[in-house]
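One protein chain omitted, others in place.
Note that the chains are named A, B and C in the order they appear, and that numbering of residues resets to 1 at the start of each chain.
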Amino acid sequence: MGLVARLVRKCRARSPWILLFDTGACNACDIEVAACLTPRYDVERFGTLLRGSPRHADILVVTGPVTRQSRDRIIRIYEQMPEPKYVVAAGTCATSGGVYWGCYNTYPGLDSVIPVHAYVSGCPVKPEAVLMALSILLEKIEKVEV
Amino acid sequence: MKVPGYFLAEALRNLFKKRATILYPYREVDKIHLPEGFRGKIEFDRSKCIGCQLCFRVCPAKAIKMIEDEKGKRPVFFIYRCIYCGQCAEVCPTKAITLGKAFENIALRKEDLEVR
Amino acid sequence: MIWKILEALIFPGAVFILTVSLFYEWIDRKLYARLQNRVGPHLAGPFGLFQPAADFIKLLSKEDIIPAAADRFLFTLTPILAPTLILLGCMFLPVAGLNGIVSFNGDLIVIIALMSFCTITIYLAGEGSNNRFASIGATRAALQLIGYEIPLTLALLCAAISTGSLSLRGIVEAQMANGTWLIAGPQLIGFAIFVVASQAEMERIPFDIPEAEQEIVAGWSVEYTGRRLGLFRLTKDLELFLLSGLGATLFLGGPLGPLIPGLEPLLHTIYFLAKSILVLIVFTLVRTVFARLRIDQMISFSWKYLMPLAIFLVIITEVIA
Partner (left out) sequence: MSFEVPIGPQHPIHVEPLMLRLKVEGELIIDVDVDVSYIHRGIEKGLEVRTYLQGLYLAERICGICNCAHSLCYCLNVEQLLGKEVPPRANYLRIIVEELSRIHSHLLWIGHYFHTLGFETLFMYFWRDRERIMDMIELITGNRVITSYNVIGGVRRDITPEIESKLRKTIEYVRERMNYYDKVIDSEPSLLGRLQGVGVLKPADAISLGTVGPHLRASGIKHDVRLDDPYSGHDEVPFNVVTYDTCDCYARVKVRMGEVLESLNMISYALDNLPSGDYRLKIPPFFKAPEGESLSRVEAPRGELVHYSISNGGMNPYRYKVRTPTLANLLSVAVMLKSKGDYEVYIADVPAILGGIDPCICCTARVIITDEVKKKRRVTTLTELERYAREREVRKS
């Protein structure tokens, strides 16, 4: 790796801006991810900012099973994000649909719709687990392309 | 009484107080709040299991599958489906299942979360 | 000549200004976080010092998207124009001596004009991206300009009137001659107006109305990605430097302080930075303790309170001078 490439990679790993999207979660995972912003967990330590616009974001954090209504939305948001982009599936629902089996309106997990780079299981995910997932993903970003 | 910037005093006071943040990943691991009875990742004791299938039948998330091994029927758990409800542990007649304290069930590939 | 160019490019010119303004963003974010009982960025470099730089480099390296609906010309022009304008403004600040890199009689007016141009650029940037949120944000930026522009100008002019000079150098010299800083005296009011109006100029809480995240997503910048967004963020940092520097120069005596012969440029720089960081801290405190106003509240606030106060100040200053 050249020096510049190394620097760029390092900067990417130090400045992950996230976008939170709820594809039908029960709220619990949402509030737990939101809790990461607050003093006890303070995800800004990693340089993370929560952005409102997909155009500004690097990491898409998705909670909830994908519902039919939100499927097209999540695909569109994913496409709006500039490369390089990563997706974190937070919560059992997002990793596999979890408890919502047999509900006619959900898909079995986020990876059936868009590529996913990190799975966090938990119902809901503990904020610490989100932090850990982020830092594992960032390490990966710094070292190799995920 | 309206006082613009009423919060200033409190904010400044907190500047000199200890931060509320736990510098968690990798550091200050012991400060995490993990009480007794926390419902984390499933721990399964093969030697206790009698293969009664109760856990498989109650699981609300279909996270358990029964397979056959050399000693007979046993459950396997798909952690990526598990909702950490603890129902299987509650129903198991021999207490072969307990919920541990591992809460960081993270994987970059889904298969890594598959079978425990 | 070479010397002059080096001065403009390296110290105390572009490179220096850019570095310092990134540093200022770090101070702002870190202090903001500490006031909220958090830690703030701490992984990028020691204490997270390189956080703004990391953000910037990352943005430069990201994919560049121009939405199909956007105006390509404006989309290309505005991200370059905005930081250039502010950078130009920063060149007038007397950082390493009594003179800025460029300095002439009436440069205060030029700075004010440059800041207004920058807001207009932002208006164009929002309109050019042809997105509803962006155009609401752009309209708000323009409306807000009407609200704070006049009080800001008046506050700055009062400093000029009371020292009898329209150039930054003149104002600093007058403070040197008086032996007191302008803030000690009736110009304290001017400083207060200046702080409030600068928050509006920089679009920070309580006046972050044009990019109010919770209302209109990211406002005028909603469609910008990658390096274009990076340049806009840089503009914000430069504004932080320009306005805190301006406040320090006009009200806190800028680069003045006890000097040791031979070390003047260095000491001047240190004094200037120290004072402008003080102003920056005031900015951050303001952003910590208020809620965002609504655009109509902002305008009526500025016409009901800021304007009369500013006019009152002009009268006092005239009487005293």
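Throughout what follows, contacts are C-beta pairs under 8 Å (C-beta built on N, C-alpha and C of every residue); 3 or more make two chains touch, one makes a residue touch a chain.
Small disclaimer: the values here were computed from a predicted structure and weren't measured.
Note that the undisplayed chain, when the full complex is considered, contacts A, B, C. When the missing chain is restored to the complex, the residue among C:Phe16, C:Phe75 or C:Phe133 that touches it is C:Phe133.
For chain A, the residues touching the chain absent from view are 19-32, 34-35, 37-40, 50, 52, 54, 64-65, 67-70, 72-73, 77, 99-106, 108, 123-124, 126.
Contact between chain B and the absent chain runs through residues 1-7, 10-11, 20, 33, 35, 37-39, 54, 57-61, 83-87, 90-91, 99. With the whole complex as reference, residues 35-38, 132-133, 136, 139-140, 205-206, 208-209, 212-217, 288-297 of chain C touch the missing chain.
Please note the rule applied: only the chains that are shown with their structure count from here on.
Comparing chain pairs B-C and A-B, the larger number of C-beta contacts belongs to A-B. For the pair chain A and chain C, the distance between mean C-alpha positions equals 34 Å.
The centroid of the Cα atoms in chain B and the matching centroid in chain C are 48 Å apart. Residues of chain A found to touch two or more other chains are 39, 42, 45.
Among all residues of chain C, those that touch two or more other chains are 36-39, 42.
Against chain B, in their complex, chain A makes its touches with residues 39-42, 45, 92, 95-99, 101, 109, 111, 116-123, 126, 128-129, 131-137, 140, 146. Taken in their complex, chain C has these residues touching chain A: 29, 33, 36-44, 48, 50-51, 53-55, 57-58, 61-65, 213-214, 217-218, 221-226, 229. Contacts from chain B toward chain C in the complex involve residues 4-8, 11-12, 14-15, 17, 19-21, 23.
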